[in-house]
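Only a single protein chain was left out; the remaining protein chains are all shown in position.
Order of writing sets the labels: A, B and C. Residues in every chain begin at 1.
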């Protein structure tokens, strides 16, 4: 069980879907930073359930209490503890003897035994992404002051694909209530979700995410490539099953002459400069490598795409096991759930990317 | 710079493409294990360059010297240090003022300055995968004694796709000199590589990898999912730009009713068993989730696919910068290189998966 | 700022002396463990302030709320979050412009700047040892089920030294309200504390701690010796300035022939046993090395002694700086404090030792 993440920041999360609360302890934040509560509220609302007909009817106000690390509205340098109470808990919906296919019910039972908290997925629940988004909202504030911005959009839901965009459009799209470039495609996505919901079914999709303003030189060979750090955190998000950077799997069917991003001198050089000084003036004309070469940022936007599987909880009849009877059975599962988690996962992927970049940006606290 | 990997095992690698040697220090191995030198030789040969017309003509015997951790042919429990000397070094091929597009030349220069070892990619070179394969060969020996086997195949090179297979076929295919299911497809891949080589160009591809026999229950929420651990290590391999588990990106265009792997009782249950005991008798009829639910192994084979970009070094003319002149120029790059790294990367991906599983399998050494 | 500790367990602590709460998030606990609330209450009471005339008059009920990780009185395997509210907060006692000598006031100000929470030492306060004792109480429960018991006593306060004991007496002494072997010496210690209190002064001391039942074979060369792990955690406790294992500094003035613990066969050997099997039957006749050789437990009790400096807060006039006036001044400091922290530190040292042993005892959760 590792509930702690980060090399320079230390993020612990805790809680279960149907316990008293979820929350986080966030160590390694710089002292003196003003906490923008509106910004946190905005990000939490993007992830919050119960907003419309395509998300779960479980409504949570996601109000929070800060227990430590803040004094007079500013961080103190001590760890920040935030508690987000669970309000709308209906444990009666869950039946521990009927394992839900595609969920962690089986693996949690094998790993933790009878005493795992099975209610609503327990600690495996998507509810745990609420503290992640909270922490990400703080991370974004720090990064924005350093000129780094992060955005994401829905690139695909089921068979509906959003229009292609330039990377710098993603930051505005990201703030839309339904973050797609082509609203007509967005409407088709919503219809697909409603159709799946009507069938008691669910849909998967793809989220595209980008970060602009990341300085060249972040990431470390051999084992701490930026791709390693980012993929590791993003695969913690429930339902993520794939990730690709830049053109990703598309690079597999390219030739090197297509895949290599050509270099050019962005600025005039001066006599006597070192190669390293001149290297800081080099740009790339395409970004097929997603802003990363040799595991290290090259100064271009970092781009990545994440595959989200369909919500495992569906209302349709499924083949599964009844542990009480010890038999293979067919069953329908109730419980409130999202027919498609992709829209609510957009701010979660952004939060993970923000946390990963903050971890790189954070000076080990010994140095000033 | 993090050259160390692992939570329970501790693998350090070192070396540069054109320095005296590459090598590894491998801590956390159990004591008393017989080192199978033939097995190591077999795995090293699978990765070795210079074997045929589709790989780099740089020949390396990849002979090695064990400096510590072994006594009378068995591990002692102390860290194993292995040195693999570089023999066929021709540094004269490299021109530090001309940055190679798609390589780490630019980012290494920005990160480490003038004193980085640029020769042949230095520490960023694919040559560093030799110690990884060495360590992986040892990891496979430990895992095989525990009933875990690992295999990989070339699933795609450029536009040629290998035939679909059942997961359990992959272990035999893996040992073929050119590891594909359909040898005719394999021949088309080779022709595509030779055609690219003739054009002074290179090709990318996809590697599929699987592990059978992994017990249910490995992996940890929230931040140490198996996907997190595996993707992190696999993205350390140079040229990897994407990874997906199970049906991965394919799940994005599925409904939940297709994506959920149905459960069934594999064995009869006995009266009085706990749910946890019965859970150990549950199987899945499909494996779209790649053997992992909620970040934890479910006992089914773990399956994953890795996107490999085309070798960045190509002989064709490219647009790049000349740091000496401070200008954008066109240039051709010599140096020996593989027109397609995918075949030699197959044992490297296997090695990374083996190391990741060994790290999970390894008891913290305090307990017996 | 690292507020997280442990390799196999993951303990995060948070809070400030005068904030809303202190608390902990405790990951890596096994599932299904019954939480003994009386045991926790007993340990918390040992550390609690305000019990008598030799501790601070700041009374805290140290009531707590469990927010996660427990269901029906048992651990679920998910991280345990516990919040301990601060009740008796009187921030008005503190004057940030007057630095208290011997405290972290100066270093916290340099490290975190104006926005550090200076009130009562903030995150540096001894109040943070309350979550440590809570976590230690749980750790002790796990260890006791494995046959490991932990005890500590006051070995010295100022110039009063407790009587020498056999190690196995320490476990009973540990439970006494004033844990010394010789109650007459204890009474002299109390008188010394009261005398110092009357002078507006404070006293230091030495705590002796032992763990019996630790299996041989815990600890790892080269960098994870048991002494390394234990000292690292124990030096996190405020006011600790020295640690020694076994005869510690006393070994410096011995000859090898005195310092080496003689070995003997505890049991008869059987024909055909390996050396390793016979090694399990070897005992030592003395314990000058404190149960540890080569950084690894040898099966004997682990013994250590910890030097605690006098409470830095004293009522007597001291030379210090007034940052408002920018001058060296003399000042007296109010605020409630302990004239000698040693008695309340006894359960804290035990807790640290328990946590360290639990971290070694805890199976990496992947294995069963």
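Here is the rule we use: a contact is a pair of C-beta atoms (placed from the backbone, for glycine too) under 8 Å apart; a residue touches a chain by one contact, two chains touch by 3 or more.
Please read all numbers here as calculations on a predicted model, not as lab measurements.
Of the listed residues C:35, C:66, C:165 or C:321, the one in contact with the hidden chain in the full complex is C:321. In the full complex, chain B touches the omitted chain through residues 1-4, 10, 12-16, 19-23, 25, 27-29, 31-32, 65-69, 71, 74-81, 83, 111-117, 119, 122-123, 365.
By the touch definition given at the top, chain C reaches the unshown chain through residues 1-5, 13, 96-97, 99, 101-104, 106-111, 113-114, 121, 123-124, 128, 156, 158-159, 196, 199, 201-206, 216-217, 219-225, 227-229, 231-233, 235-236, 238, 240-249, 251-265, 268-269, 273-276, 278-280, 282, 284-285, 289-290, 293-299, 307-314, 316, 318-321, 323-324, 326-328.
Simple rule for what comes next: only the chains that are shown with their structure count from here on.
For the self-contact between chain A and chain B, the two sides draw on mostly identical residue numbers; the shared fraction is above half. Inter-chain contacts peak for the pair A-B. Separating the CA-averaged centres of chain A and chain C is a span of 39 Å. In chain B, the residues touching two or more other chains are 217, 219-221.
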